[in-house]
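Here the complex is missing one protein chain, while the rest keep their positions.
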Amino acid sequence: MSFDKAQQKIALTLFVVGLVSATLLAFVDKWTAGPIAEAQRQALHQSLLQVLPEHANDPLQDMFLFPMSKQENLKVFPAKDKKGVVVAYAWQQVAPDGYSGTIKVLMGVRVSGEVAAIRVVFHKETPGLGDGIVKNTAWLNSFIDKTLSNAKWLVKKDGGDFDQFTGATISPRAVVKAVHQGLIFYKTNQADMLKRAHAPAMNMDKEGDKP
Amino acid sequence: MTEFGIILLSAVLVNNYVLTKFLGICPFLGVSGKLETAIGMSFAVMFVMTLASTASWIIQQLILIPFDIMYLQTVFFILIIAALVQFVEMVMHKTSPVLYQGLGIFLPLITTNCAVLGVAILNVQQDYSFFASVLYGFGAAVGFGLVLVLFSGLRERLEAAPIPEVFKGSPITLITAGMMALAFMGFAGLVKV
Amino acid sequence: MPSNNDSLNKQEIFQDGFWFNNAIFAQLLGMCPLLGVTTTAENGFWMGLATLAVLLCSNLIVSLVREFIPDEVRIPSYIVIIASLVTVVELAMNAWMHDMYLILGLFIPLIVVNCAILGRAEAFASKNNVVDSVVDALGMGLGFTFALLLLGGVRELLGQGELFGFDVFGASYPDVLLFILPPGAFIALGFILAGVNLVNMKLQAKKDALIIAEKQASSESV
Amino acid sequence: MIFLSSPHQHGGNSIQLTMFSVIIALIPAAMVSVYLYGWLAVFLLTTCIGVSLLTEYLSLKWMGKKTDRVWDGSAGLTGLLLALVLPAAVPWWMVIFASVFAIVLGKQLYGGLGHNPFNPALAARVVLLISFPLQMTTWLVPMHMDASLDMYSFMTSLKFFFLGVDAVQQTWDAVTMASPLGYLKTELGQGVTVSEALQQYHYSTLHAFIGREAGSLGEGSALALLMGGIWLMARHTISWHIPLSYLATVAVMASLFNVINPDVYAPPMFHLLAGGLMLCAFFMATDPVSSPSSGIGKVVFGVGCGVLTWVIRTFGAYPEGAMFAVVLMNMATPLIDYYVRPRVYGRKRGRQS
Amino acid sequence: MELLYPVLIFSLLALVIGAGLAFTSRYFHVEGDPLADKVDALLPQTQCGQCGYPGCRPYADAVAADEVAVNHCVPGGERTMLAIADIMGVEPKAIEEEETAPVVAYIREDECIGCTLCIKACPVDCIIGAPKQYHTIITDHCTGCTLCLEPCPVDCIDMVETPELLEHWSWPVPGTKRAVKAEKRKAQHDGREEGLDV
Partner (left out) sequence: MFEFWHKIQQSLSIGSVQSFTGGIVHRNQHKVTASHPIVACALPELFIHPIKQHIGDPCEPIVQVGERVLKGQTIAKPQGYLSVPVHASTSGTVTSIEEHTIPHPSGLGLISIYIKPDGLDEVDESLHPLPNYRSVDAVELRERVRQAGIAGLGGAVFPTFIKLVRDQKNPIETVILNGIECEPWLTCDHQLMIEKAHEIISGLDIILHAVDASKGIIAIEDNKLDAVKVIEKTLADMGLNESVEVRVLPTRYPQGGEKQLIQAVTGKEVPAGGLPLHIGILSTNVGTSKAVYDAVCLGEPLTERIITVSGDAVPKPANMSVRLGTSMHFLLKQCGVESFDGIKVLHGGPMMGELLSTDDVPVVKGSNGILAMTQRNIMRAHHEEEPCIRCGDCGDVCPAGLMPNLLAAHCKENQFERAEDYNLFDCIECGACSFVCPSHIPLVHYFRYGKGQVAQINREKEFAEASRVRSEKRDARLAKELAEKEEKRRIAKEKKEARAKALAEKEAAEQASSEVAAKPEEDT
């Protein structure tokens, strides 16, 4: 393989272009790394704010992992008051039985076991039918303050306390079921959770931000 | 096995690159005028997209993740894809003129289209295994080819139709693409995610 | 099509890029972001600006370095340049416009392969001087932004009855989901292109009339 | 000098004749719809046909074509068929939207009669379904189900039509119900077996056949559709290829899977009678303009429709698979015409040049 | 250091790719232009030069090299232009000059002085004759390029229209003139009598 002048030029040009570009990018990356992390944190915080009651801490900072099974850990975001006492938790609950696939619900639960608020963060339901679970605020608000005991965790059609909306029963049903299970989960693991929430050593590195 | 089947079905029909993901629209509109061209293009795209998803998987796993330089993802992918395509084109031109006649002329066109870079990026986002990601790339390309060929058939028919002057050309082409997308909505939910 | 003629009229270059040779309306290039992100006018606007920024820089740089780059690696080099610019934009948006970054998603890195940009680098910047290239990029980029804004506006208006998030048609307007979903994007664009055709036909008719009038005038004077 | 080529004699068939035979064949189905939904059906049918004709007239006028084309029957037929595939509950503005869409986007933009690649009525129906899924999946209870129901009197129907279901819903509590396909789909998703679901629904094959189930206007009675379809076949207005291959494919696929797992896959008879399958097979898939023109091409088309219908019904999000299947196969029509050709005299089958 | 790694990795990759491209561009270089052959096959081979090139082949070469538009061959007419535009993948362009009826050259023999100048001009060798004798044109071979007119010192060559031959008669496309009469015909169909010459 012999390279004459022209061919050396070809190779070198690309090399130079690559060198310059990569250097530029390296610097830009260094420059933006901080702001990006901050922006991502902000974004997450925003959604947590919607489901958590007023708090004084940074729930992201205080996030801890709660073991669900051997392999799986649940990311729990605690809300604490000024004194550092946990007032509520937020975590993501998965409803596998939506009309067209899984629905992911971010739920906030007060320490006392009432639902603080819920938000649907991911779904594939039919636009115009199932997507009421995101858009229908009244329906979402109907979950507030519900506990395991003060509500019947079924949609009205099945004899429960939660509305379905016209044309869609399955999606609400799936969400109601998921939130219900979340509450049950909380009830059984209440003590453990509290323990972990107050263990300062459990604070995590900032990895794995997104809920 | 079913997992692979689902990846394929999803990429070909349900999440069709052109009609639901909006990737590769330019060649979809540009080379669908004639059936023969569309078929040639489809095969070329299948080749390049499979190649691209393979290459991107390798780069992602061997370079980007180990060195933690995710911010160079775009530059890496596009450079590798462009270079690979150009190599292949030149080699094909020399060694197999017949194949070049059929596919080669489309290759440069493909380098710079969203579907190819899109398949690379989406692919690594999905954390597939190597084989699954190759299959995903192939499936996406098959989906692209399928609608491209169907579309070219329709367009050949439109050619002879007395379409109102204002709608001749790109407007009616896009409306037809819209109708196809409508029809493809029927596949929604075939694959539960 | 402007050639590598150095004394091109700046206004013509701009007009050409903005309207007559508009990436969307005339060349049908850069369709993916156009269709993909324009569920609302705002999304379209930001996507357009991002593209404009990249286009401006890439045209500038390419026209600066065009003489040093051999033909064989022209495309790879340009692509690397463009990809770097895009990455800069991506990182910047991620840092300072995080919401929009999440919405535009995949389509930001895909600016690299926006056929309009490489096409411009190839067809114009690699053959023209810096000032012309910048003017061209401005025309092209603004034209592209305009198209995105237009389609985004139409889709938002018809699909949700809103414009830039403001309710236009009132609460009783039934959201026509068609226009938010993929098929509606194609169909709405089809109608916009028909509108463009109509305008162009009118312009052409005017031009023809002008030419005929001129001819007549000149023949009369002779 | 005008050169006129032979033949100098003509058989006398015409577009008008063809279209009006199809309209006549649809009269039984239209009558059943009036029986099931009373005045509401009358409103829907007349609005659809009227708006279609008007739109056709205006489009022709706008494009400077001869306006007497309006009377060739195709626009009226499109309107009629569109009405027959709509649920009874759609309000007036959706009906107008759909009719205009069918004629303008479905047909006239492509150059009018004979050039549209998609079935106009079905395309409009699909657009409505994805744009307004709520209204399009709300089915009214047919009249006969509850004799005391005075729902479809002239005045109430007017209310339904102009104010929507919600306005009327207060007066009666059970005005809407699920269609068999929708119900089955929902229940299967809950883990109920087919036979249980059908039992809960009080499904009866006989009812589905003679026309007593909820659904779109025209799909109530398989019998009425069958009558019209067979009459058309006897007249050679449509050929047997598409209906037969379509229905047979659905039946075969349904039987096959029903045998494999009767709990999850509905029986063939259910599939054949449910939803708009009969309507699609005899009147929509056979739309000459958007289907292949050779006999063998029609068979391929019918089989394709059948497979897609069953697949979409069984696995897809839209239980009403038949109409998507037909529109999807419409896309393949040019390719079928290109690759699937009849055998030419003195040649082997297939394309050769 | 942390910055250096990625920069190095990427620019080395770029170098490798550049070298690779340089290598392939050299060892897989292809000569020849099959496109020009294709274009040439479509041209009428009249060799008339109306395209501004000295004959059909040079024009074909120019078209294949994208140096000239596809619409310059006048004798080829619209059909040729469309075919070329098709294989070149460009938009068809209208042909400016009118297509004329097919013509052939005809020598008025009694005026011919036998100078042989026309023989030298004819690109397809279809004029026969010896010095100082009448020259004749083999009409079957004449392409009608008119190149022989100019050199003739006594202007004895005419271009005459070729008559329509019965064997070469073909059916005109239906609908052109038909359309004009369609209204009348429809009236007749509906039973309204109206005079009509066919």
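In order of appearance the chains are A, B, C, D and E, and numbering begins at 1 in each one.
We adopt the following convention: a residue touches a chain if its C-beta (ideal position, glycine included) is under 8 Å from a C-beta of that chain, and two chains touch if they have at least 3 such contacts.
Here the structure is a predicted model, which means the values were calculated and not measured.
S.K.: From the touch rule at the top of the page, work out which displayed chains the omitted chain touches.
M.R.: Missing chain, whole complex, touching shown chains: B, D, E.
S.K.: Considering the complete complex, identify which of E:Val7, E:Leu21, E:Leu43 or E:Cys148 is in touch with the unshown chain.
M.R.: Only one of E:Val7, E:Leu21, E:Leu43 or E:Cys148 touches the chain omitted from view, namely E:Leu43.
S.K.: At which residues does chain D meet the chain that is not included here?
M.R.: Within chain D, the residues touching the omitted chain are 1, 3-11, 13-15, 17-18, 72, 74, 111-115, 236, 239, 288-289, 291-295, 298, 337, 341-347, 351, 353.
S.K.: Tell me which stretches of chain E touch the chain missing from the display.
M.R.: Contacting residues on chain E, toward the hidden partner: 43-47, 55-56, 79, 122-126, 141, 143, 164, 166, 168-175, 178, 182-183, 185-186, 188-189, 193, 196, 198.
S.K.: In the full complex, which residues of chain B touch the absent chain?
M.R.: 159-160
The rule is short, and it goes like this: only the chains that are shown with their structure count from here on.
S.K.: Based on which chains touch which, give the shortest step count from chain B to chain E.
M.R.: When the steps are counted carefully, the minimum from chain B to chain E is 1.
S.K.: Strictly by the touch rule at the top, which chains does chain A share as contacts with chain B?
M.R.: C, D, E
S.K.: Farthest chain from chain A, going by the mean of C-alpha atoms per chain?
M.R.: E
S.K.: Where centres are the averaged C-alpha coordinates, which chain has the largest centre distance to chain C?
M.R.: It is D.
S.K.: Looking at contacts between chains, which pair has the highest count of C-beta pairs?
M.R.: Counting C-beta pairs in contact per chain pair, the top pair is B-C.
S.K.: Can you check how far apart chain C and chain E are, centre to centre, with Cα atoms defining each centre and the answer in Å?
M.R.: Here the centre of chain E sits 38 Å away from the centre of chain C.
S.K.: Which parts of chain B, given as residue numbers and ranges, touch two or more other chains?
M.R.: Residues 71-72, 75, 79, 83, 86, 167, 172, 175, 179, 182, 185, 188-189 of chain B each touch two or more of the other chains.
S.K.: I need the residues of chain D touching at least two other chains; which ones are they?
M.R.: 105, 127, 130-133, 317 - these are the residues of chain D that touch more than one other chain.
S.K.: Indicate which of the five shapes (line, ring, star, complete, other) describes how the chains touch one another.
M.R.: Shape of the chain contacts: complete, all pairs touching.
S.K.: Contact residues on chain B for chain C in the complex?
M.R.: Listed in rising order, the residues of chain B that touch chain C are 19-26, 29-30, 71-75, 78-79, 82-83, 86, 108, 111-114, 116-118, 121-122, 165-175, 177-179, 181-182, 185.
S.K.: Please give the residue numbers of chain C that touch chain A in the complex, ascending.
M.R.: It is residues 68-70, 72-73, 76-77, 80-81, 83-84, 87-88, 91-92, 94-96, 98-99, 101-102, 175, 177, 180-181 of chain C that touch chain A.
S.K.: Applying the document's contact rule, which stretches of chain A touch chain D when the two form their complex?
M.R.: 97, 99-100, 126-129, 166-167, 169-170
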